[in-house]
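Data block below; observations after.
The complex appears here without one of its protein chains, the remainder shown in place.
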Amino acid sequence: MRSYTFRKMKDRIMVSLAYMALVVALIPLASILAETILRGLPAMNLSFFFEEIPPLGEPGGGIGPAIQGTLIVVALASVIGIPIGVFSGVYLAEFRQTRIATIVRFLNDVMTSVPSIVLGILGWALIVVAIGWSVLAGGVALAIMMIPIVTRTTEEAIKLVPMTIREAAIALGVPRWKTTMTVVLSSAKRGIATGILLSIARISGETAPLLLTILGSRFWFGGFTQPTAALPLAIFNFSQSPYYTYRAWGASLVLIFIILLINITVRYATREKYG
Amino acid sequence: MSYKIEIEDLNAWFGKKQVLQNITMKIKENVVTAIIGPSGCGKTTLIRCLNRMHEITPRARVTGRVLLDGEDIYGEGVDPVTVRRRIGMVFQKPNPFPMMSIYDNAAAGLKLNGISDKRRLDEMVEKSLKAAHLWDEVKAELGKSGASLSGGQQQRLCIARALAIEPEVLLMDEPTSALDPTAATKIEQLIRVLIEDYTVIIVTHNMQQAARVSDHTAFLYLGKLVEYGPTKDIFENPRSELTEKYITGEFG
Partner (left out) sequence: MSRIIDTGLEELSVMLYKMGELTYKTISLSIKSSLNATSAHSQIHELSDMLVSMADQVEDKAFELIARFQPVASDLRTIKSYMKIGYDFARYGRYAFDISYITQRVGSLKECESWIREYIENMGEKVLNMVRTSIDSLRSHNTKLAKAVSQTEQEVDKMYFRYLDKLIEKGSATNKCTISSVLIVRYLERIADHATYVCESVIYLATGGKITLR
């Protein structure tokens, strides 16, 4: 009997420790959210969303162009990155054992851990040197960041599609490539969509690549070959000025909100529908 | 009655391991031929060679001839895809396409092979679901997900899907082993009806099923064809002692 009581106590201690660890782990996230919300809320008014960025040091203004810029650059990166990433993922999953596949997979994994600033320099070297600071450069840099993530998640999603599905299609007299492009892709679409959305959420918040490619600006979008604003850059700039830092917090709040929204959407859209 | 399929000296390997040895047999048209034998005897490999599915496994190899209506499906320049349109297959675990409705599942083979005329698809879907004796049960809810059906119904859906592309031969790899007895019986009765229009070859590890359902039975052991003949003879008076031992349950 004595050892039972002792075990129960040990059990309770362990559970409490686990809970405490959880709380400690959540503190940073909670505090970020709390701080951002508290400090950013004062900036939330309609004009904040639509006005242009004021020159350094001046009060007022908004982050309209920054939101627009982020959306455009991310969209451009997606348009470039998603198709390349998905097709690479499909290739790796279907030709798993070949020499090329092994090499590509290895390079892909390496690329996922390249520092983002390096990608920024790449974008700079490729595009900015040729045509100047531009949205195009930013899009390319972010696309390069996106591709390895999408490739990896697509490959995993396709690998999860059971062989029985493929065999069923093949047995119907459907050529191998068609099986992959229709039945397999369609079965994997949830996993692929998750991967895509998460990579979008990831690149939306990247600052370094944008520093060296789109440069940043105070004005609305002016063309793909022109520099443009973006939320991470806006946050950086606003925080340079000692006054009116609420604008930086406001921009942070908006950015975090966008990323949170994407994450929650992904979770909701891919939830288990049937128990 | 003529021979629909003639297998001549078929050998098959997985890498270095030989799984089938010198199989030679002639399969009659419009009958049910069962292939029985203990686990690992090569029966699944055998039927997968008949619709050229064996070769999609990496490092799989086949030699020999398989004549469908007199023409070798392994001949020079023969596209396996066309073979598979004439010889359909139903698998052990029912595998309707997930995220597709009953209608789409039945029509899948047709759609993927380029047929898009709605009227023709409707016609073929109804015809094949009727042939699989599933029409009455699902005709009111063709839009429901294929996965929402019971196991037995899913398997009949898979049969309908295979029949929709109008094959001549239907291969069935242990089609009822994942089903409950009542559903299994329905499928067995269905098979007896199907032979009016198709030639059926069924692999089963359930000897009694082979006895009930088939007209001819082939007994495979360790990759070799031990005995092949009318089911009545195999189960009443087998010629080979090995067959007798297997059937009476001494091993396997």
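As written, the chain order gives the labels A and B, with residue 1 at the start of each chain.
In this section, a residue touches a chain if its C-beta (ideal position, glycine included) is under 8 Å from a C-beta of that chain, and two chains touch if they have at least 3 such contacts.
Please read these numbers as outputs of a predicted model, since none were measured by experiment.
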Where does the absent chain touch, in terms of which shown chains it meets?
B
In the whole complex, of B:Val90, B:Met124, B:Leu190 or B:Leu220, the residue touching the missing chain would be B:Leu190
Identified contact with the non-displayed chain, of B:Lys111, B:His133 or B:Lys224
B:His133
May I ask you to list the residues on subunit B that touch the chain which is not drawn?
133, 186, 188-190, 192-193, 208, 211-213, 231-232, 235-236
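Note that only the chains that are shown with their structure count from here on.
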Whole-Å distance, C-alpha centre of subunit A to that of subunit B, is 47
So, in the complex, the side of subunit B touching subunit A is made of residues 51, 53, 56, 58, 81-85, 88-89, 91, 93, 95-99, 108-109, 112-113, 158, 161-162, 165
Which part of subunit A faces subunit B closely enough to touch in the complex?
97, 162, 164-165, 167-176, 178, 182-183, 186-187
